[in-house]
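A single protein chain has been omitted from the complex, and every remaining protein chain is retained in its original position.
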Amino acid sequence: MTLVNRLGGVICRLKSLILGTAGTVFLASCGRNAPQDTFQPKGPNAQKIDTLQKPVFAVAGIIGVIVAVAVVYSMVKFRDRGQPIPKQSHGNPALEITLTIIPALILAVVGVFTFRTVFDLNKTSDTQMIINVTGQQWWWEYDYPANNEYGITQPIITSGQLVIPVGTKVMLRETSRDVIHSYWIPALNGKRDAVPGRITTNRIEADEPGIYAGQCTEFCGLSHANMRMEAVALSKEDFAKWVANQLKPYAAPAESTLAKEGETVFLNQCTRCHQVNGLTRADGTPVIAAPDENVWSGAAPNLSHLMSRNTFAGAMFNLVTPECRTDVWKSESVTFGAKYLAGVDEPCLNQTDLRGWLRNAPAMKPMYANPALLAATGGKYRGMPNLGLSESDIEKLVAYLLTLK
Amino acid sequence: MAIIERPVSLEVQPLIVVAPATPSSAMGAVKRPVVTKGWRQWVFTVDHKKIGIMYMVTAMFFFLVGGLEAVAIRLQLALPNGKILNADLYNQMFTMHATTMVFLFVMPMAAGFANYFIPLQIGARDVAFPRINAFGFWALLFGGLFINLSWFLGGAADGGWFMYAPNSGPIFSPSHGVDFWALGLQITGIASLTGAINLIVTILNMRAPGMKLMRMPIFTWMILVVQFLLAFAVPVITVALFLLSFQRNFGATFFDVAAGADPLLWQHLFWIFGHPEVYILILPSFGIISEVLPVFSRKPLFGYPFVVFSGAAIGFVGWGVWAHHMFATGLGPISVAVFSISTMAIAVPTGVKIVNWTLTLWGGKLWFTTAMKFSIGLIVLFTIGGLSGVTHSVAPSDTQQTDTYYVVAHFHYVLFGGAVLGLFSGFYYWWPKMFGKMLNEKLGSWNFWLMIIGMNLTFGPMHILGLQGQPRRMYQWTENRAGEGLFNFGFWNLVSSIGSLVLTVGVLVFLINVFITARNGKVAPLDPWGARSLEWMTSNPPKEHNFDSIPTVKHLDEFFHRKYAEDTSGQMQQVATAEEVLKQLEDNADAHIHMPSPSYWPIIIAFGLPVTAIGVIYSVPVAIFGGIIILMSAFAWALEPSTAPDTDFDPPTSSDTSKDVVHVG
Partner (left out) sequence: MFTPGSKYLIAITGLSAVSFALYMLLVHPSALGAVALIGLVAATSLITGVALFTRDGHTPDGQTSAATVDTPTPSMWPLVGAAGFALLLVGTITTPIVFIFGIVAIFAALVEWTVQAWSEGASGDNAYNASIRQRILNPIEYPILAAVGIAVIIFSFSRVMLATNKDAGAIIFIVVAAVVSVVGMLISLRPSLKKGIIGTIAVVAAVGLVGAGIASMGVGMREDLVVAAEEDHYAHQECGEEKSEHFDKGVSETISATSGVDATIELIDGKLTAQVQGIEGLQDSITVRRSNPSNIIFRNKDAGEFRLKANLGKKQIADGVMEEVVTCTQLISEGAEQWLTLTINKPSVSGEPYTLSIPGLKGQSIVVVVP
């Protein structure tokens, strides 16, 4: 296997030599800083794929070059120079059969390795952690079933960023609440569709702490282009801190602050769909959101600990400003965990997009919020509607959301 | 059915052609159409050549429609956060682009070539079922217009040409676009199915004496394979589309998960149709270039039987690979591994073809006409598409690349670099035959190079984009994920968009070429290319009845062997000119040739189909009305004899033979 790895490396270095047909393909594989590059594995599953595909691409490229050269050579060599009409030969079966068997053999070799890798990638017996991944138009929900080994005493439910510990074999159990979506973090593994009514499984594992980008890759309607995801890998200690933070009980904002007023706005407007664990009404009864009554998919992102995430609205927008984002995204893997766990505070908050979203969400992300189009769903929205909040309400809400650490 | 009488006596008699003379009285509900001039000679025709030309004109029209949709898509994606189209319109655009190009351009264009040239290539005077042939064309035209009608009635289909359930359901696609799409494809499916049966019967039953299967021109062979694929694949998509229509229009729950359905049902049905469909699209072009390459290399196709059998093998193995479109759906490792291997297996017969084409060039005497250039372009570009296809067959790799632009690059190299270049090669090669004029070679060269450069600029960068992880079907791409340096999305998306404009200019040059040729093109000599097969043993364009006498076939490449023979030293020497060969056929003209009579019913039945479909969407009584149109005209058709008996014809006049020759190009 290391030989194959080295071969891949050699090919990258020799890229300038391999021009023509598949040359571009190889060049692409050596791209830098492409967050969704399919040739930059960052975990063992993606690495297995990479190890398999690099030689295949190389062989394909070489064959392509051979064909192109043969054609160009014949074009030059046999062009009409007034030579007599050639002999009307109908072929050469021996040559023909040889040229059939050679590609068949090459493919047979590729087939054997493919076979092995397919079964290798589908191994499930040594899974260490399970996360349920649910797609809906147009965001992903992650829920972590209770798992004492990782300190998850209560199920954790989150969205936007999938947080995993490094060096851990994580099993994603995927499904969808509406149409088919596909979960894909190129650096960690190939894609796997989230099919409604079915549970599909996909294993991922990250070698280093960091953020790995991905995107929904099964066409899922209007905002398919905006259904993104990010996988955040944390060291095991950092992951434990993250879990602890997620399990932290709800802390109501102090009385007579702007945030407290924001909580009231949130209770009136947002809890119809969005759950914040531990939030209670004035009379002390717990608030349970009812997205099933308002949204066709029956779900809306759980906003508990919103400020521990870096994205919102199906990872379409960053919850942090570009500077803070670069700071986290580009940091060394040693310091990454601490920076990520610091969460989002006021200076880093991406006020523009968040306020725009609260002001009129459908204007920022195409969604089915137009009542005329909701006849088929019996009036239920597909995506977040325009709530018609006043500017002061937005002010209060932002203050409140900032408390959801 | 074409009644073609064999010569009854050996005496040389003046040629009498009695078609499409008008039956003075005919059975059936109304008199048969009588006019052989103006628009009516086209609308009621059953002549395979006229129908072939109408297929091609229709296909070219939809090619332009689909091309404009493609340009709109590329302009939207040229820069990040494109604003030219909104999300909804973009989704409609890419859905309709694919639908149009697959169902309304490549398939009908291939059907047009097949219609025109199959009877000529096998030495027949028409297809087996001329009225069904006419019906097939009208159904295609009305079906195509019907699908596109949705643009004006609340928006076109927006679920992608694959129309995966449940995203295609009434909840997720509330406009009527998907209804129009499903019912329109149902109609074009009827067209394909009738065409397939017709051509299969024609090829198997109406070959000239002596034309054994292994003496058939390779284009005829490939079309035969394609028709068998159609005959088995179209029923599958018909079933799927019915399920979809019932789900949308009559409240069925075939894909409703809450009712216990499995959405993967649709994917299996769609791809069991959809993969053979890929070969339906590409094999006709393989056939065309397998005709063109030997002609301009001045030697026979290398390994004819291998090309034939590899075509047939593709036809068979093509049924066992559909799930490679579903590697990411979680089928389980066994299914994935098996389909992965079968997909690799299908690369072998495809490779055989490429080898044979290359070896046909080898040792030839190459004449680089535009037709030849397009054919050679196909070999190289299709090879690239084929090899990227092999990388997809490696299932784990495919889970990285599927649904990215890499796939878009792959199938555009296969379908544009393959199918479309082959069709253009066919235009240049057969234009003199069809219209009696030569397309301008100089403009042809411009056309070729602009298309080749445009196509590589458009689709080449998509390899890079895909491997960099840009997914398909996104109405916008964002700089957040674009990466940096030479391989960022921005540069290559822009290159691709510019390429699409170059490609557009290339296609425009073709249209200009057609226009100029029609105005004052060079009149084509009888055998401009030194061709090899039977269709060139006719006048340019062919007479209504194709052949004055049906030739007896003794060789593969019969026409060539009538012109050339080996001398004592083994050198090929010309022994007859094309004119002499044709003269020989004319001198032995059959005494009495019956051609099928025109009919109203094909177009009327075909018109009933979209009426019914409109009714299904908007109002059931309209559907019943459409059904009555279909039922009544079907019976009227059945009661109408295919050819009126002799006594029904007006006495022939001597001018009948030449007056209907139409110069179009």
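Note that the chains take the letters A and B in the order they are written out, and that residue 1 is the start of every chain.
Operating definition for what follows: a contact is a pair of C-beta atoms (placed from the backbone, for glycine too) under 8 Å apart; a residue touches a chain by one contact, two chains touch by 3 or more.
Given the structure is predicted, the values throughout are model-derived calculations rather than measurements.
**Student:** Using the touch definition up top, pick the residue from A:168, A:201 or A:321 that touches the left-out chain.
**Tutor:** Only one listed residue reaches the unshown chain, and that is A:201.
**Student:** With the full complex in mind, choose from A:84, A:155 or A:278 the residue touching the hidden chain.
**Tutor:** A:155
**Student:** Across the whole complex, list the residues on chain B that are touched by the chain not included here.
**Tutor:** Residues of chain B in touch with the missing chain: 27-29, 257-258, 260, 262, 264-265, 330, 332, 631-632, 634-636, 638-639.
**Student:** Please identify, in ascending order, the residues of chain A that touch the omitted chain?
**Tutor:** Counting only chain A, the missing chain is touched by 124-125, 127, 130, 132, 134, 141, 143, 145-146, 155-157, 171, 173, 175, 177, 195-201, 275, 288, 290-292, 297-299.
By definition in this document, only the chains that are shown with their structure count from here on.
**Student:** Compute the distance, rounded to whole Å, between the mean C-alpha positions of chain A and chain B.
**Tutor:** Centre-to-centre distance between chain A and chain B: 39 Å.
**Student:** Over in the complex, which chain B residues touch chain A? Could you list them?
**Tutor:** 86-88, 91, 158-160, 162, 164, 166-167, 170-174, 257, 260-264, 297-306, 328-330, 332-333, 336-337, 340-341, 344-345, 347-348, 351-352, 354-356, 358-359, 361-368, 376, 379-380, 383-384, 387-388, 390-391, 393-404, 406, 460-461, 463-464, 466-477, 480-488, 556-557, 560, 564, 570-572
**Student:** Under the touch definition given earlier, write down the residues of chain A that touch chain B in their complex.
**Tutor:** Touch residues, chain A against chain B: 21-22, 24-25, 27-39, 46, 48-49, 52-53, 56-57, 60-61, 63-64, 67-68, 70-71, 74-75, 78-80, 83-93, 95-96, 99-100, 103-104, 107, 110-111, 114-115, 117-119, 121-122, 137, 174, 178-180, 182, 184, 186, 189-193, 195-198, 200-202, 213, 215-226, 228, 296, 318, 366, 373, 375-377, 382.
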